[in-house]
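Got a structure for you, written out below as structure tokens; questions coming shortly.
Of the protein chains in this complex, all but one are displayed in their positions.
Letters are used for the chains, namely A and B, taken in the order the chains are written, and counting of residues starts over at 1 for each.
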Amino acid sequence: MTDTANLQPRRLNRPTFGALGRFAYQQPVGAASFVVIVVMLLAGILAPWVSPYDALAVDYGALLSPPSLDHLAGTDAFGRDVFSRIIHGARTAMIIGLSSAFLGCTGGAILGAASAFFGGRVDAAIQRFVDILLAFPLVVLALVVVAILGRNPVFGIDISLIFAIAIPIVPQVSRVIRAAALTVQAMPYIDAARTAGYSNSRIILRHMAPNLVTPYLIMLTAYIAQAILLEATLSFLGLGVAEPTPAWGLMLSGNAQDFFLTAPWLVIFPGIAISLAVIAFNLFGDALRDYLDPRLKQ
Amino acid sequence: MNGPAPELLRVEDLSVEFGGRLRAVDGVGFTVKAGETLAVVGESGSGKSVTALSLMRLLPEGVGRYASGRVSFDGKDLLDLSPGEMEKLRGQDIAMIFQEPMTSLNPILTIGFQIMEPLRIHLGLTGAQARARAVELLGLVGISDAERRLDQYPHQFSGGMRQRVMIAIGLACDPKLIIADEPTTALDVTIQAQILELMKDLSRRLDIALILITHNLGIVARYADRVAVMYAARIVESGTAEAVFARPRHPYTMGLLRSVPRLDRARQTRLATIEGLPPDLANAPSGCRFAPRCPFAIASCAEPPHLSETDTGGLSACHRWEEIAAGTIREVPAEPAPARLLAADGPKEIMRLEKLSKTFEVGRGIGRKPGIVRAVEQVSLSVGEGETLGLVGESGCGKSTLGRLILGLEEPTSGTIAFEGKDITAAPPAERRRLRRDIQVIFQDPFSSLNPRMTVGSIVEEPLKVYGLRKGARARGERVRELLDQVGLRADMAERYPHQLSGGQRQRVGIARALAMEPRFIVCDEAVSALDVSIQGQIINLLERLQAELGLTFLFIAHDLAVVRHISTRVAVMYLGRVMEIADRDAIYAEPLHPYTKVLLDAAPVPDPEIEKTRAPRIVNGDLPSPLSPPPGCVFHTRCPIATEECRGIIPEPREIRPGHFAACIKVEAQP
Partner (left out) sequence: MTGYIARRLLMMIPTLLGVAILTFFMLRVVPGDVVQVKLMADGGMVSPEAIEAERVRLGLDHSLTVQFLDWMRGIFTLDFGNSMWTGRPVAAEIASRFLVTFQAALMATIIAVFIAVPLGTVSALYRGTVLDYVVRVITIGGLALPSFWIGMLVLLCLLRYAHWLPPISYISPTEDPWGNFTQMIWPSMVVGYRFSAVLARLIRSSLLDVLNEDYIRTARAKGVPARTVIWLHALKNALLPAVTVVGLEFAFLIGGLVVTEQVFNLNGVGKLFIQAVEHHDFTMIQGLVMMFAVIYVLANLIVDLIYAAIDPRIRYR
């Protein structure tokens, strides 16, 4: 045991340029993942302009050609440029990941907060419902929703898919937010607000909600990673994004499996893209948690 | 004890650093002789607990660093020992007892295992031998039925019982020294007395030296042979208990002794306080650390003082101790207490509780019978306008629930609460809302009673806005400044968030928030319990001043009998949901009638060794019964020294024994 170990002095020269700078200084890993996230978001937004080829353009002259200077990540069985498809895939991943995580977390947060605030029968009813949803494995629940909703593409984005990913998130988030809300509710400052005779809506909005923002944000970043992973999984199973829309999971399914011995780049690069995105959101979520809630920090 | 006892422990120039620069313990030195009791007193953050842990080399790994010092114990320097040698010493020669009995025992190991563990490790005892010794140890610490209890787990023991187990573990290998870090702070006063008497008795019988770390000056006066007073990581004064209490030679000690409310004295004056806050150890003043708060500070106090021997035979770290000893500088006498706005012919009644009861269901579930906790049972009280009714009792007696009922945070199961003659519980919602403004609260924990996401300004402003007490942002801002000023906070504090304030400042914000509603009745629920002595005095004085200025009525809920004596005009004592005794403040302390009140007053030590020597504390036996299954008849009969068979059958009603003095006991005779 090192009884006499010394702790490194932290925050000796704390930079003064605001919360963002403080975050970057205290959480360098988190800041790095934030940069990765920003790059992916930009890639998604600017996909048509920054990708070297049209993601849908078929080139029979260059079927399954290995990575080269022309095709940085090679081409697939239709001669489509894999790198361009990965950049376009970022758009799909970000839209579906962000929107379904937002939908699921917000729905879960509202459900959890309502459950905690109203208590009694409302709480019991919501918790039974959540129990039922929790009995489904994540993928199974998503697939059941897919089976129920079918496909509803709007501007190339499958609304059903967003719900399929969002719904399994709801019960999990609601559990966490309910617990957090119960903790907040037991705080003496809530009692003080009740003693002051404030209305329920004021207590909820002004006194409880701001104290639930931190756990909500932490859950949101964590579930963006989950949502991206789930989208890739569903697309891989052929039940998510449909061809020819470029999506990372989709690029790993179908003929990628037939050719991957001879053309391993078909498997390697989209997988790296998925992993990078999920890792970035995971690490960013961890860093955000440590930064916003120092009590959880180990 | 006869003959000079040999020196057992000598600490010299011990310094412990945290995070590289912060010195939590700075050049501390003291000695402990075999068999004696040394008390280390100080407020939170003074470094007393870190000192205790560092003697045992138990500082959290990688956090604390020994910057300097020697700790000689029995001829060895503890700081030079290898980790393995240190392990051999811990638990065998030096044992330690901690503050939190509820969390200090491993929940998944049996009590027996945990007591036998040091016996096995240090003495090499085998199963049967170790068990026999464990049974003996449990007997020694007063736990009956030892054989059976050895196989139980910690959760089957009460807090007091767990602390006894901790003592048994400490005693296991016949140590020469036991370090007890706030051993009774988490316990009720009757249990505190049991545990401390036990420790003192064992220390005498087995000739074990004791280092008692505490913030409670009463405990020091009752149990310590010698005292070391710590302030801001340093020892400022040490000496025999008699000398330090009777003839303090350091202004901090003097201030501390004067700012403690006294259980044994009728109140005439305002509490003396030590103004200001202890320094931040990361940038402590280079000279005397107490100088910024010291009424006697002079220019030379910028030089660091050294501990020098004084006329009392002790040590003082004050440049001016000789002047203090000579009596040439003395404290300003405390101001008289503010006059109270009490009507001449007794106060007008403002609050009346009639047969108020509250029960809770616990452990409800499918196919399970819920248990019923009778938190408040048939309580009738009346509070006069402008007075302070003190409500005392041990944990679980229902005093906080009573406060919550009055505040409308809980609905009563039966009974009525009348405020100015109107029943609050039966009032229509609009009426209730209006009445609520008149009844406000100040909570115990200043850390959690303020919304961390709101600034001080918006916390105080909110009621003004909601109730339209001031129209327009400018008028409200003016009023917020006024309120902050009233509670002794600077106007610029309005911009800050609660986490940027100290505990005392936060409590002041809590008071300002309550005042913003312009209430007439304030429930103070353990409002000063979480604060250090010097800060506690400031807040008590503030509350008294506000009461006098604004004509407020207080219901002052507390477990500290001395604080209640100081602040209250009348006192009610509760036990297991029922009121045992109500009387005028001085009457209840001078001539308590109910046996429970007597026990309670006996159990609480007074910060004066002379008085403590003459008192033979009457120790009440046993634990508080569970409120889930209160005893039949008089709820106190299981622990009552004068209970007879009759007490099991009769629930005593409070009777007026003397004018204005009620007691709920059938054994108390009516007096003229």
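What we mean here is this: contacts are C-beta pairs under 8 Å (C-beta built on N, C-alpha and C of every residue); 3 or more make two chains touch, one makes a residue touch a chain.
Since the structure is predicted, the reported quantities are computational estimates derived from the model, not experimental observations.
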Practice task
Consider the whole complex, including the chain that is not shown, and state which of B:14, B:41, B:71 or B:89 touches that chain.
Solution key: B:89
Completion exercise
Had the left-out chain been drawn, it would touch chain A at residues 1, 128-129, 131-132, 134-140, 143-144, 146-150, 225, 229, 232-233, 236-239, 249, 252, 257, 260-261, 264, 267-268, 271, 274-275, 278-279, 282-283, 298
Completion exercise
Note that chain B touches the absent chain at residues 56, 58, 60, 62, 83-84, 87-92, 95-96, 98, 100, 103-110, 117-118, 121-122, 153, 155, 166, 169, 363, 365-368
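In the analysis below, only the chains that are shown with their structure count from here on.
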Fill in the blank from the handout: The chain A residues in contact with chain B across the complex are 1-10, 187-189, 191-198, 202, 206-207, 210-211
Exercise for the section: Give every residue of chain B touching chain A within the complex, in rising order. Expected result: 17-21, 57, 59, 61-66, 83, 404, 407-409, 432-433, 436-437, 439-441, 443-445, 448-454, 462-463, 466, 510, 513, 517
